[in-house]
Every structure is written in C-alpha cells, then in structure tokens.
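Heads up: the structure comes next, in structure tokens.
All protein chains of the complex are present and in place, except for one that has been dropped.
Here the chain labels run A and B in written order, and each chain numbers its own residues starting at 1.
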Amino acid sequence: MKKKTVTGIVLSVAALSVFLSVKTAGSRDTKIKEFTAFFDVSENEIDEYNEIMELIAQKTGARCREQWLVGKSSEEAIDGYIASGEYTDFISGDVALYEAGALIPIDLYWDDYPNIKNFMPAERWDRFRQPDGHIYWIPQFDVVSGKSKELLHEGEAFWIQTRVLKWAGYPRIRTVDEYFDLLEAYVAENPVMEDPFHEGQTLENIPFTILCDDWRYFCLENPPQFLDGYPNDGSCIVDAGTQTVKDYNITPTARRYFKKLNEEYHKGIVDREFYTQNYQEYLQKLSSGRVLGMVDQWWQFAYVVNGSLEIMSDQGCGYVPLPITIDQSVRNQWHVKRGAELSAADGISITVSCEDIEGAMKFINDLLDEEIIKLRYWGIEGTDYEVYENGVYYRTDEQRNAVRNPEYSRAHFCVYPYFPRIEGMLSDGLNAFAPEYQPGEFFDALVPDVKECLTAYGCRNYVEMLGTNEAPGPWYPMYSYSDMLTTDSEAGRVWEQMNSVKREFLPKVVMTDDFDAMWAQYMERYTACRPEIFFAEMQQELERRLQP
Amino acid sequence: MASQEKKKNITWKEIKKQKVLIIWSLVLVIYGVIFYYLPLAGWAMAFQDYKPKNGLFHSAFVGMDKFKQLFSDASFIRVIRNTLGMGVINLIVTFVMAILFAILLNEVKSNGGKKTVQTISYLPHFLSWIIVTGILHDALSSTGIINELLLKFHILDQPLNFFAHPKFFWPIVAFANVWKETGWNAIIYLSAITAIDPSLYEAANMDGAGRWARIRYVTLPGIKPTIMILLLMNVGNVLNAGFEIQYLLGNGLVQSVSQTIDIYVLKWGISQNDFSIGTAAGIFKSFVSIVLIVIANQIAKKNGEERLF
Partner (left out) sequence: MEKNKSGKIKTSVWDKVFVVCNTLFMVAFVIITLYPVLNTLAISLNDGTDALRGGIYLWPRKWTFKNYITVLQKDNLITGAYITVARTIIGTLLALVANAILAFIVSRKNFIFKRSLSLFWVVTMYVNGGMIPTFLLYKNLHLTNSFWVYVVPGMVSAFNMLVIRTYMAGIPDSLEESAQLDGAGYTTIFVKIISPLCKPVYATVALFVAVGQWNSWFDAMLYNRMSSHLTTLQYELMKLLSSVTNQGTSAEAMKNAAGTVTPTSVRAAATVLTMLPIICLYPFLQRYFVTGLTIGGVKE
C-alpha cells in the first residue's frame, strides 16, 4: 500500500510538472514576431538563443524558428503536412505543395516589398509562374547581383590529392587516360603513406574510389556527360546546336569510360569496395587521407573531410579538381556560373497556415537587405571579420578558427541558409556577400598544400583550375524537370526503371571479367525500359523552355 | 458448436450478472473503433486517384486501377517474393534461436552467470538499426573482422565482398535479426520456463531422466503453449519483414533481392506523392496477414492446439 502511495505522488508530481512546463514555455517576448519554417533537408540546428538571430530580430522585428528533416522517414513528414493542411509559416515550396493548395501567391503581396519584387528581372520571375499565372516560391540560391566571383567549385569533378601532382611535377592532366596513368604511376612508386597519428606506421593508399550509396550514385553514372564536354543537365545532354536532347548513357564515351573503369578495377586502381561502401564509410576513407582521387561533387565530401585533411597538409592530402574530358580536343564544362543553375522547381514559400502574410513578406524582404545579408554571412564587424583600410573585409586566423568551432557557430551565427540571398558582390563593389566568395579571403583560408598546388598551376581558386562557363541556354539545367517527374506519368515510370537498371548494372559492368558481354546485357536491359519515352518528354520540355 | 453454446448462455439473468463486464467491454470497443477501425476509412484512397487538395471525399474514383497497376508491375511481384522470403526465414530463425537460447540458458547452473548472460543478451534490442547496420558493414567489409578471420584460417584466399553478392543478402538480414532480438524474444520463454511446476522436474529426476529427456519431456511441453501462440501471432507478420535494415544494407547490386514491400511503397508511393499506391499495397499486406492468421488459427484449432481466438 505504501508503495502505491509513493507511486501516486510521483505520478501526480510528474503530471503536474508537465503542465507547468507547458505553461511557462508559452510566454515570451511579445514585441518580436516569431515565424516557423520547415525545410526538407537536414541541416545543423542553431541554438534557441542565438546572438545574431536576436540581433536580426531587433533590427527587423521578427525571427524564424527553422525545422529540418529528421531521420529516414522524411517524406512521410511532408506528407503529414499535406495530409493535415497544417503547415509552418514558411516551407520549401514545390509543385506538390502548390497542387495541394498549401501556398499563397507571392506576387499578390509583393508590391510593398521591393527587395522581393526586384529580386530578379520580371522575365526571370515569369519562369516561376505556375499554371494559374501566379508565383508561389522565391528561389533561395543562384540569384546573383553584379559581377559574381567564381571561386568555389561546388559541383562535380575528378579530384586528386596535391601530393600526386607535386610528385609528378605538376603536369597538365586533361583526359581520363592521363588521370589514371598518373594514379597508376604514383601508386606504383608510393604504395603507402605515413600514418599521421602513429609515428613510424604506414597506411595503404587507395588510388581511386567512387561514392555510390543510394541516391548518391550519380557520381558513378553521370561522368559521361561531362567527359563529352557537356554541363550538368543531370538526366540528359542537350546539343545546343540542334537543340535536341540526347542520352549520355549509350554514347561511345560512356562505353569507353566504363571500360576504362573496368580495366582499372582489375588493375586494383579502383577501390574494390567502391560499390558497397556507404556514405559514412566513404567519408571515413577520405578523412584518413588514403584516397588519392575520386569523382564527386564538392559539397558531398568537403564539409566533412577537409578538417582531417588539414592535419595531413604536410603530406599533401588536400584535393584539387582537374579539367578532365574523354579526349584532349573536348572542352570541359564542369563548372558553369552559379547564376546559370537557377532552378525554378522550388524555393521558399509562405503557406496558407501563416496568419501574418504581410509580416512574413516583410521578413523575407528584410533578410534581403544588404545590412542583414552581411550579418547573416559575414557576422558582426570587429567580432567575426575585420576591414582593411581600403574597405575590403577579411578574417584573422583567430576568427577563422572561431567560425569553424561548431559550438560557437551554433550560439553565434544565424545564416537562415534556406531563405533567399543575393549572391555576388555587395553594393560597395569590393566585397562578396559571403567570405567563401571573397577572392582574397578564399585563398588565405586554404590549407598550405592546396595553396602551393594552385600557385604551381598559376591559379588562386578551384574554378581557375577548371575554367568557367556561361549558362548554355535558357533550358539549363534540365534536371530541374526530371526531378519533378512522378509515377503519374509514363515518362516518370520509365525514368525510375532506367535508374533501377543502371544502379544494378553499372557496378556489374565495372567489376565483370567479361566487359563486352556484360555491357551488351546492360544495354539490352536498358533499352527494354524504353528510354525513348523519357527522352521524348525531355525534348518536349526543352522546347517549352526554348519558347520565349 | 461454440456459437450454439454461446447462444444458449445468453439470458437476461446472465447479462445482468455480467453488466460490469459488458459496460467495460463497450468502453474498450468504442475506443478500439475510434483508434483502430475508423482510420480504415482511409482504405478508400486505394480506390481513388487521391489528391491531397481534394481530400478523401472529392478525389476521383478509379476502382481497382491502383491494384491493377500494382500487380502488373513485375518489380512488385519481386518485392512480394523478397518480403515473403525474408519474412519466413526471419520468422523461423529468430524463433528457433530464441527458444534454443532460453532452454540452454535455463540449463546454466550458476545463478549469477545466468543473470549476467540474460542482462547482456537483450542489450542489442536497444541499438537502433542505423548502429547495427553500421557495425555489420564494418565487420563484413573486406578489411573487417570476418574477412580477417576467414583469411587467417585459409577458408578464403581473397577477401570476399559480402554485400556484392545477392546470395548473401537474406542470410545477413536473418543474422542481424537474430543478433538483435534473440535475447529480447527469449525473455518470454524464460519466464514461461520458470513458471513450469518444479515438481515435474523432480518427478523426471526420480525417473532417472537425463538432461536431454528433461528438456524433451518437461521443458518443451511446458513452453509449448507460449511457442504456439507466438508462432500464430507472428505468422501474420511475415509480410512485415522490415524496411530499415534492407534500406540501410541494400545497394544496387543486390536490389533484386533486397527490396521489400515497404521500400517499394516508399519509393513509388510516398516519395512520388502517390498515396493511393501505398494504401493499395498496405491493404494487400493486411489482407494476406489476416488470411494467414485465420488459416493458422484453424489449423491450430483442428489439432487441438492453443489458438488466438
């Protein structure tokens, strides 16, 4: 009986405290508006009391609590929103949400908010108009003001460690064959590297690997488009001359590239586990400094592994991109100017659940204010960055280290990364909107071995290693359309099947002992999906995009 | 037979006597209807081209189209095979292992040893699949501990990439399930064993029964009702072979054997905003489960074994 009484007391206290905590959490500074936002990506949460967030709140009278995707069941979360009709104030809008009637038309409200209305020229905005003639989302990235400095190559490339280039005397590497020849030669002479953490011990070098985990397998399947000198349209290549869509999976280059991978696999140059490693294991390998080269998109590895590679800088483990194509005569388009990749498929939206649409519009408008953009990306002057006498911003080593400290970042910086931003230069014409895009700051922040390597090639950033390209045409990038295909359409179902076949056969093609037979089998299964249906749909879209 | 008996029993007197029971069952049935049966109205989605904007009441009715689409898709037939295959293997292996483990643990004489082993045995139950698959991936990689051992004992002369071969996938999944759940599943058998009347063991000892005989004639019959009922319940679950583990361990090379119905639903249905297909697959799963359970229950009834209802 006594026990029961005790349990009873414990319970009632617990229950009571729950309701008390509910009560107290509700009260807050009422003068500042608080919005909520949900983005279907995983990002770092910042602290609830973040310094710059509060600073922005004081200046604009509003703050926004961002919610990010959690766990694998992410799609279900979004469906939960759609199902319930109950949304956060802001959301990453797309066609599905538009069709669900979840979004409010931004162009009906934007007259009072010049930063939004003039965010892009009217004809660019027109690309965002939905079938009912209204605009429902604002692109977050790739809107550039003034001359943009192309420094960082965030996209795909064949990367190589600086030690390999240094060993060979910084040769000009232009083709797939040259690239693998170099790797072979290097690894023949240097099969191992020093273990940076255990003196006197060595680690075996891994010459080349490819990330293939789940949806990240694109680095296995899409190099043929780049090798033929096309930019990243993603799901097809577009012949600008004839304005036709082509399939890069069946080109002679594709066959040649995968045959090369097959040969290198049997020579032991391609990592034996390339296809079964998951993302985590891949990052582990890269962080160990053992991987000499890989084909990957920068953002997939750099944020995680660069910290580790910095320690091994004296061994030359940092990565630089190489302008590789299938043949010397082909001009590469690995890098296309940032503004060109503007995708009209999604952006930030205000939902029908938002009770203060004007306030939400004002919030976005304020975030596009130059003063606020500086706060979001550079931070506070004197604390996070300094200004030279000529007005150019820079960071001290101490400030750079502070930025890299995750705890400090969480408590201090508030980038609102999925709200719109204006890229390119600030109105002073001297400084970029963010440190990563500031030429001097970019180079100074690089690790020593990468600096040395870039200098040897007469470059000061990644993009100069590759060369840069204007947008190939108004259709670019085509992947913004194939990404939107669903199983509702036949093209969408074909597209899904094509991917399924590629996922199964590309690794087989690389690993097989009989390349020709396996390639024939692959092509047979591939054509059985009737890819022509998909490409006909893409051609139609291309023509739609070409119409004025 | 049973129903006749029941009918005979229903008298006003009996109902009055059982008033409290009836009121409480009514409360619980109302609860059950609200929380379990009402959402089944959502099954209507499978017969519609469901669009969230239109809701359940205004979406276009398409009849059996979604089911036709499902069953005309060769890959759906394949995922049914995979789901059933893995479901049955998992069911058998985890069952046998949990019973075996419970019986063997019961034979451990030292009390402290017994408790320690049991406490350790259920720890993996609390590890999430992300962690378990991470560990498995490490252990089975070409530089992992398994390959290291196989090379050392000259069973292999070259490291084997386990995840590149479809034939290894189902066994790996089964092993992972056994590893994660054996201890936890054994809890219920161990309890059943401790509930066996000690006098039965004493009698067996008097008869000079050896250890094997004791297990065979006392322990096993003692836990048979538990085994039967859990078996019955789990037969209905074979189509719930899982999602996370296959999703986390699978890759393109083994996709023909790794994809389950749940993955299929996620891939084609939910991520493509097609709720109808997912619902149709869900109905199919429920239907198969109920058919299986009814058959199993009837078999059990015929043989005079424990049954669910």
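Just so we're on the same page, a residue touches a chain if its C-beta (ideal position, glycine included) is under 8 Å from a C-beta of that chain, and two chains touch if they have at least 3 such contacts.
A quick note: this is a predicted structure, and the numbers were derived from the prediction, not measured.
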Candidate in contact with the missing chain, chosen from B:62, B:130, B:160 or B:220:
B:130
Pick out the residues on subunit A that sit against the missing chain.
10-11, 14-15, 17-18, 21-22, 25-26, 36, 38, 42-45, 47-48, 65, 67-71, 73, 76-77, 79-80, 83-84, 86, 88, 197, 280, 283-284, 287-288, 303-304, 306-308, 310-311, 313, 400-401, 404-407, 409, 447
Footprint left on subunit B by the chain that the document does not show
2, 6, 9-10, 14-15, 18, 20-22, 24-25, 28-29, 31-32, 34-43, 45, 52, 56, 101, 104-105, 107-109, 113, 115-124, 126-128, 130-132, 134-135, 138, 179, 183, 187-188, 190-192, 194-195, 208-213, 223, 225-226, 228-230, 232-233, 236-237, 275, 278-279, 282, 286, 289-290, 293, 300, 304-309
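Simple rule for what comes next: only the chains that are shown with their structure count from here on.
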Distance from the CA centroid of subunit A to that of subunit B, rounded to the nearest Å?
39
The answer for subunit B against subunit A in the complex is residues 51-53, 75, 134, 137-138, 141-142, 159, 161, 163-164, 244, 247-248, 251-253, 255-256, 266-268, 270-275, 277
Touching subunit B in the complex, subunit A uses residues 72, 75-76, 79, 82-83, 96, 99-101, 212-214, 217, 272-273, 275-278, 280-281, 486-488, 492, 496, 500, 502-504, 506-508, 511
